[in-house]
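Here's a structure for you.
In this view, the complex is presented without one of its protein chains, the others remaining in place.
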Amino acid sequence: MEPLLSVENLRTYFYLSRGVVKAVDGVSFNIMRDEVFSLVGETGCGKSVTALSILRLIGPPGKIVSGKVMFEGRNLLELNEADMRKIRGKEIAMIFQNPMTSLNPILTVGFQIGEPLMAHFGEDKKSAISKAIKLIRRVKIPDPDIRARYYPHQFSGGMRQRALIAMMISCRPKLLIADEPTTALDVTIQAQILDLLMELKKDYKTSMLMITHDFGVVAEMSDRVGVMYLGNIVEMGEVEEVFENPLHPYTKGLIACLPLKPERKKKLEHIPGVLPSPINPPRGCKFHPRCKYAMDICREKPPETIDLGGHIVACHMYSR
Amino acid sequence: MNPLLEVVNLKKYFVHSRGILFRKKIVVKAVDGVSFSINRGETFGLVGESGSGKTTVGLTILMLYKPTSGKVFFDGMDITEIPRRKMKEFRRRVSVVFQDPYSSLNPRMTVRQHLLRPLKIHKIASGEKADELIIETLRKVGLGVEHVHRYPHQLSGGQQQRVAIARAIILRPDLIILDEPTSSLDVSVRAQILNLLLDLQKDMGLTYLFISHDLLTIRHMSDKIGVMYLGKIVEIAETDELFKNMKHPYTATLLSAAPIPDPRRKSLKKMIIRGEPSSPINIPKGCRFHPRCPYAIEKCSRKEPSLVDIGGGHVVACHRIGEIDVSSEARAVWSILIGSRQVK
Partner (left out) sequence: MYKSKIGIMDNVLLNARRIIEGLRMMFYYKMALIGFFIVCAVTIIAIAAPLIALRRYDETNVADRLKPPSSEYPFGTDDLGRCIFSRVIYGSRIALMVGLIVMLIEASIGVVLGLIAGYYGGIADKVISAITDIIWALPPLVLALGIVIIIGPGLLNVVAAIAIVSWPPFTRITRAKVQSLVNREFILAARAIGENNFNIIVRYILPNVLSPIIVLATLTIPSAILSTTALSFLGFGAQPPTPDWGAMLAEGRDKMIYAPWITTFPGIFIVITALGFNLLGDGLRDMLDPKLKI
């Protein structure tokens, strides 16, 4: 089956006065229709930049250097800005960690939720707002008629995230990108929002790209997952497969160091060392200075990605 | 044996004034009657969501906030009313590590200066002896001599937190208050810091008050856990008992809602409650949790439940204890996923 979104060898670099940061350095993955794909990794691994690159929301000093982002047969990186604007919000929508940055503080929530309808479908204000109220009800905000007239600062954090979700699904996008959608929220609210996202995903048959650092969210939400380290996907596959049978030493380390052991207060396994500077990453395999299986070749040559029956890994241990 | 720290009915209210012409007093009841005790060498976990008052509890125990009422006994002495001289001793014996390591270090001080100040204030050592002690302490937290002259912004998040921990242990304290010490760190670094804290506790016989919202971490670290909701503790139990036999509906929701990094979680049911926590300015009458509680009855909105010991040090504040079983879903998640977990 044809994937809905196919990212091929994407590279996004940031040109800083201190040097070039290769935030995304050759990333490829597919998202199928009706699928939830997660990108997981630690701070600075390039997961958010990947998401922003798909929507071409990278501003200077960042630049998409090469690659392809195929969405329904079109390469988004070659579209002109006007066509791209039609994609953003209508075909591909994005929700952010901090909903306040995407909501305009001086407009009512109802108007903002209706706005994409006016912009993309040319609806008049009245019908847009009445649709907005339906959407507010759909994302389970109580008293939608009254809340539509509220301003964002009158909403709590969880409520704002709901409002933003309503705004983003208003045009029934085919792909929803969620960048750490619940990181700023409390556990009980997080559960509500994740539940809502899954429900909407089913109803609207939307595919989802989930960007997160939390393995718990990954395990709960996604069908497939890609693990990123310093601008590369080091391992990718079905969630069950990656969690039960991690192949890359980095993934192994990350999963082993989770405090999820039957016996408590015992030492956890850990990945030694610190994240190297992204300006001057190690030669060869970027993970080799922290890897306990590192061989000579790891210091010399970056590993190729190897496909082991849908489970993809970039590590010299698995090459023949 | 006497507990090292005993907190009795601690309350901390913050009073703000609002309005220009008609000044109205707004009382934020951040901590509203909290009691617990910690034995020597033990780790007591305090878990709750934002606004539950867990951080305020920590800062009030440290006497960085003046308690509105209640008592805090440290090693037998009531620190809510001790003379200045004794206060200094208390400061030496109790230290703190905060969540955000960068903002807990002075941007204009080097690592050495951070560690030298406590030694100077408490006249422990100076000159060469102080430097030897600093190097030794840095080694204990896993930092090399080369970091001595660095400024906080020249260190990574994990290294900054190691410096903050070094500052907390350099006076050989008895109790350390750990306020979300790993929440702002990446997964791989978090494990390093948790291991370090466990090592230090074993080597130095430390007692920890571990404050966190992260259930996995707090379960791993604590011997006993108190669950806070809106300024009150709703349940206290030994860690394993709590995760197997939670009695309070809020504890059950919290444990059931936590995202667990195991794909088998997908197939297990989740307990999702409606609504959001009330504001600590406007605390609901009766049981604070009743507006969100799926088991609430009429009595819950009328009368506030008090903590009841149901045996073995397991205390719960719920009117419907014994009538309802709240634990099935959360217990399933934790016992199945963690009890049977094998990692290669």
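We call the chains A and B, going by the order they appear; numbering starts again at 1 in every chain.
Simple rule for what comes next: a residue touches a chain if its C-beta (ideal position, glycine included) is under 8 Å from a C-beta of that chain, and two chains touch if they have at least 3 such contacts.
Here the structure is a predicted model, which is why all the values come from computation and not from measurement.
K.L.:
Going by the contact rule already stated, which one of B:D131, B:D199, B:E238 or B:E329 would touch the omitted chain in the full complex?
P.N.:
Result: among the candidates, B:D131 touches the missing chain.
K.L.:
Just to verify: which one of B:K11, B:R117 or B:K244 makes contact with the chain not shown?
P.N.:
Missing-chain contact among the listed residues: B:R117.
K.L.:
Using the document's definition of touch, tell me which of B:V57, B:L105 or B:A257 contacts the absent chain.
P.N.:
B:L105
K.L.:
Consider the whole complex, including the chain that is not shown, and state which of B:I38, B:V72, B:A164 or B:M246 touches that chain.
P.N.:
B:A164
K.L.:
Of B:K11, B:R40, B:R92 or B:K244, which sits in contact with the chain we cannot see?
P.N.:
With B:K11, B:R40, B:R92 or B:K244 as choices, the missing chain is touched by B:R92.
K.L.:
Could you pull out which residues of chain B are in touch with the chain that's been left out?
P.N.:
59, 62, 64, 88, 91-92, 94-96, 98-100, 103-110, 112, 117-118, 121-122, 127-128, 130-132, 135, 145, 148-149, 164, 167, 171
Simple rule for what comes next: only the chains that are shown with their structure count from here on.
K.L.:
Taking each chain's centre as the mean position of its Cα atoms, how many Å separate chain A from chain B?
P.N.:
Computed from C-alpha means, the inter-chain centre distance equals 31 Å.
K.L.:
Within their complex, state which residues of chain B touch chain A.
P.N.:
Within the complex, chain B contacts chain A at residues 43, 49-50, 156, 158-159, 186-192, 194-195, 198-199, 213, 215-217, 219-223, 239-240, 253-254, 256-263, 265-266, 270, 272-274, 276-277, 337-339, 341, 343-344.
K.L.:
Using the touch definition up top, name the residues of chain A that touch chain B in the complex.
P.N.:
Contact set of chain A toward chain B: 42-43, 156, 158-159, 186-192, 194-195, 213-220, 239-240, 243-245, 252-262, 264-272, 274-275.
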